[in-house]
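Sharing a structure with you now.
Missing here is one protein chain; the remaining ones are kept as they sit in the complex.
A, B and C are the chain letters, set down in written order, and residue numbers restart from 1 in every chain.
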Amino acid sequence: MKKQPAVITGTVGMDAHVIGTKILSRALKDAGFNVVELGMQVPPEEFIEVTQKTKADAILISSLYGMAELDLRGFKEKCKEAGLKDVILYIGGVLGVGRQDFKEVEKKFKKLGFDKVYPPEANLKSVIEDLWNDLRAQGKA
Amino acid sequence: MKKQPAVITGTVGMDAHVIGTKILSRALKDAGFNVVELGMQVPPEEFIEVTQKTKADAILISSLYGMAELDLRGFKEKCKEAGLKDVILYIGGVLGVGRQDFKEVEKKFKKLGFDKVYPPEANLKSVIEDLWNDLRAQGKA
Amino acid sequence: MEIKVKQKRIDEDRFLEMRKEVLAQWPTGKEVDLEEAVAYQRSLPESKNFMKVTEKARKEGKTLIWPRAGTPVLEDEIALVKTLVDSGIRHIPVTIDSYSRLSQFDKAQRALEESIRTGRPMLNGYPIVNYGVKNTRKLVESVEAAFSPRGAVKLAMEIALASGMTASGKSSFLEFGSYEKRTTLEQCIEASQYTNRLTGYYADRGAIITTDLHGWVPSGVFPFSVNIACMIVDALVAAEQGVKSIMPQTHCEGHMAQDIAWMRLIPRLLREYLDKFGYKDVMLPGILANQLPLFPVPQSMGGAFAYLNYTAMVAALAEAEAVFVRTIDEGAGVATRESHALSYESANWILNIVRTQKIKFEIDGVETEEKVTEVEVRAMLDKLLELGDGDIVIGSIKGVEAGVLDSPFSPNINVKGNVLGVRDITGACRYLEFGNLPIPDEIKEFHREKIAERERAEGRKLDYHVAVEDLWALSKGRIVGVPTGA
Partner (left out) sequence: MEIKVKQKRIDEDRFLEMRKEVLAQWPTGKEVDLEEAVAYQRSLPESKNFMKVTEKARKEGKTLIWPRAGTPVLEDEIALVKTLVDSGIRHIPVTIDSYSRLSQFDKAQRALEESIRTGRPMLNGYPIVNYGVKNTRKLVESVEAAFSPRGAVKLAMEIALASGMTASGKSSFLEFGSYEKRTTLEQCIEASQYTNRLTGYYADRGAIITTDLHGWVPSGVFPFSVNIACMIVDALVAAEQGVKSIMPQTHCEGHMAQDIAWMRLIPRLLREYLDKFGYKDVMLPGILANQLPLFPVPQSMGGAFAYLNYTAMVAALAEAEAVFVRTIDEGAGVATRESHALSYESANWILNIVRTQKIKFEIDGVETEEKVTEVEVRAMLDKLLELGDGDIVIGSIKGVEAGVLDSPFSPNINVKGNVLGVRDITGACRYLEFGNLPIPDEIKEFHREKIAERERAEGRKLDYHVAVEDLWALSKGRIVGVPTGA
């Protein structure tokens, strides 16, 4: 049996919407992940530091307050600089200010380096399936 | 002073929506018209006959049930045949089945020979102003 | 003039003779085989029986939505009812087009053919006679829901029931007061006796069809005692012809205390009068709340949602078994499938949230409104029975002639039209002009005081113009009209 995969969760920047990331974290734990829960208002740098320290396989970022794009510019590059080119990046929530076309949002955040982008109120069962698949593709599960 | 202009009102075809034409008729009376009120479900032919008999200056047709186009095909031609080429023709109500683009509706009924076409819940004050203007243009008021 | 129609069941032999004539009116009449139709009806599952669906809602504490659905082309109609059922609809009232409602089947046929050819609906409803039994069974069988034809004439009712529709909304007063121009009440009752007799024929053979009743629906703001008195007459007429299931359709004018009072009063008085005249076995499976006043102007989407949700809320609080909410397109024209779905999604949200709470409540004023209306209704029925010498049909016919039953803004030339209603300061409907309505003096005084109160508050006399302002009020986001300016 492979080791239990480790993942990091939290809301980025100044976002105080913590309910989603809390529920997500609990669901990940219930699904057998080792979850490091950073809670709300996590600076991008903190996600990176904690990933280095814990050797986590994935970062799952929440953002609902609409300012994620500002918070996450250059995030993927910083991950790479920190030697985390393989870490899986997921993001979910309300990823812009105002009613958005999700297709556009997805494109934008994929360009920013995210592997998967989820609309508000994403189904957690399929999120977790996606995550297992991505981990398997990297030989980590 | 000119003679009191005479006008004919009613709903055409099988339309049972009589409230609008009743209110319109009363407003026309209050505004000094001589109103011949035919009520609901008036066959097109009856409008013509009564106009001939009363020498009315205008016919104001109501229709809400959506089937006015069917009821009024060839109506202007029949008016002409009956020697009523100058009679002013107004129509108002819900002039098609389903949500309509009023501009289209207006075009359609103007092509059918109507001088003015009104959307649902038209303002009766401006209707009456329009009517005085059209009568004046014919030297009838 | 001698009155020929009486409160008396049509003999079976005469009825079967009459049917031949009716069925001969259009070729599809030949498709109706009454015994086969009864068997077909009896083979239908409970989910297609109007009464059973309503009783189930009552048992489960649910308020079901009544839509209004009728579009000319069968395939479109099937698609529409599927959308409706997906939105949680279990009763499907099928609006019949205006030509068919007046037995002009040839006109309907031409318009139907044009609709099919052009892909543009040229009729404002489903031409059931033109489609006939075989086609309409396809419609009925397309979904798990109970069907009800709206505005069916004799032949249309024959086809509807043979096709498996399980309700028959045919009120003589609705026809007389809202759809007819020259027809007398006598003619309308005679027509409804036929359709009720047909319903009774099925009932005698174990297929229960429900008759839903409107009474005399006023064209505008008007207290509901005339409506309720006429609904009771309609119910007695139906029961005499053998109808075994009656569903009253009450109309909400928008004032909560009145609307709730009427919803409470109607089933109580219906039961009392049905029992009194010996129709104890007639069932009343539930009540349908309908919304009467003008819908918000087509431009006001916010107002449209508010009005339909308000109606749903009142129906849910009153624990009605069903509510007839309009779509957001009501003011604009026959609704699209999307408008239906969106509107019922909204109303269903309210109905589910409110009914789950099992709210029991008392509103100040309901008792007064119920009492006032009850006294008025009883006075009217007493007068009718007096005029008819005990025969409610004869009494009603004479009553209309005498203005004992009357309504404002009526299209029918046989209506006196000497009455008028306006709203009082809180939005309740009051009589402004009583005409010949047999309303007791102390009740008249009650209405006059309420009217005087508004007159003082607004510093003007209430009159015809105020009645017209009040007609538009709800549509513009108020319950009491305001001066529209010179």
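In this text, contacts are C-beta pairs under 8 Å (C-beta built on N, C-alpha and C of every residue); 3 or more make two chains touch, one makes a residue touch a chain.
The model shown is predicted, which means the values in this text are computed figures rather than measured ones.
A.B. asks: Which visible chains touch the chain that is not shown?
C.D. replies: A, C
A.B. asks: Tell me which residue among C:197, C:255, C:398 or C:430 touches the hidden chain in the full complex.
C.D. replies: C:255
A.B. asks: Which listed residue, C:313, C:375 or C:402, touches the chain dropped from view?
C.D. replies: Residue touching the absent chain, from the options given: C:313.
A.B. asks: One chain is left out of this view; which of C:207, C:387 or C:480 touches it in the full complex?
C.D. replies: That would be C:480, which touches the missing chain.
A.B. asks: Among the options C:24, C:39 or C:353, which residue touches the chain absent from this view?
C.D. replies: In the complete complex, the chain left out is touched by residue C:353.
A.B. asks: Mind pulling the chain C residues that touch the left-out chain?
C.D. replies: These residues of chain C touch the chain that is not shown: 254-257, 296, 300-303, 305-307, 309-310, 312-313, 341-350, 352-354, 356-365, 426-427, 474, 477-480.
A.B. asks: By the contact definition given up top, give the residues of chain A that touch the hidden chain.
C.D. replies: Considering the whole complex, chain A reaches the absent chain at 13-16, 18-19, 22-23, 26, 39-41, 65-67, 69-70, 94, 96-100, 120-121.
Quick note on the criterion: only the chains that are shown with their structure count from here on.
A.B. asks: My parser should flag the chain pair with the most contacts; which pair should that be?
C.D. replies: Counting C-beta pairs in contact for each chain pair, the top pair is B-C.
A.B. asks: Measuring centre to centre with C-alpha atoms, which chain is farthest from chain C?
C.D. replies: Centroid comparison gives A as the farthest chain from chain C.
A.B. asks: So what's the Cα centroid distance for chain A and chain C, whole Å?
C.D. replies: That pair's centroid distance is 57 Å.
A.B. asks: Rounded to the nearest whole Å, what is the centre-to-centre distance of chain A and chain B, using the mean of the C-alpha atoms as each centre?
C.D. replies: Roughly 66 Å, centre to centre.
A.B. asks: Once you find the CA centre of chain B and the CA centre of chain C, what distance in Å lies between them?
C.D. replies: 31
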